[in-house]
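Excluded from the complex is one protein chain; the other protein chains are retained at their positions.
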């Protein structure tokens, strides 16, 4: 749970890319195994998830149209042996009303992404009874 | 106002903990006196505050049920001689509608927290006429 700082990446994702897939591919190609992620921009037709405990899966909320990516916040760690980005997003419509949740996918119009690599012991997601894949809980 | 980088913590808060209390205890036990905080996850029955200038106190907004923690953004500094986390949150319901404000409390279902320690001159909150406890203003 304690890490040192690695590399820092600040970049624009090409228009038309699917944002989550791109972040995961970026992490994989650059061998970023642990890190923090944040971004702003504009997304088209984003799909976001709300975790439904009873049914142990994400309910999918499909938004149509173009939304300001007001915040993207999350992290990178290992799932199934590969770097995996878990990110949540807030999205604004043309009236400034916000929607958000767990990012499932979104087409990039603009995305300015910061990844801060962390170095240390492997941080791995493991399947839980809840249906989620999570790190071990920290103890203080 | 200028700091060097200290330790970096990325961890999952145990399910059932109260998030703000846990972050404050984590900071205290690890002696993190200054830092930045961000997180994502899922919270139950969160209480958020909106500062009411006229009455010089937070109005409390109690949300019932389970919300995606879309963003948690804030910092750690000293208040009353102890590390104190000041964090704001955006929370998404099952339709993806967002609510948010100053985090007062929230029960953790999932919380993935990043704390980036900063090292330097003490950064302390002091009571203000407004009723808030704030750092001195910077001058540029």
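Order of writing sets the labels: A and B. Residues in every chain begin at 1.
By definition in this document, contacts are C-beta pairs under 8 Å (C-beta built on N, C-alpha and C of every residue); 3 or more make two chains touch, one makes a residue touch a chain.
Bear in mind that the values here come from a model prediction, so they are computed numbers and not experimental data.
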Touch list for chain B against the chain that is not drawn: 1-5, 34, 36, 38, 48-53, 59, 61, 63, 71, 73-75, 77, 86-90, 98-102, 118, 123, 132, 134-140
Those residues of chain A which, in the complete complex, touch the missing chain: 5, 7-15, 22, 25-26, 29-30, 38-40, 42, 66, 68-73, 90, 92-98, 109-110, 112, 114
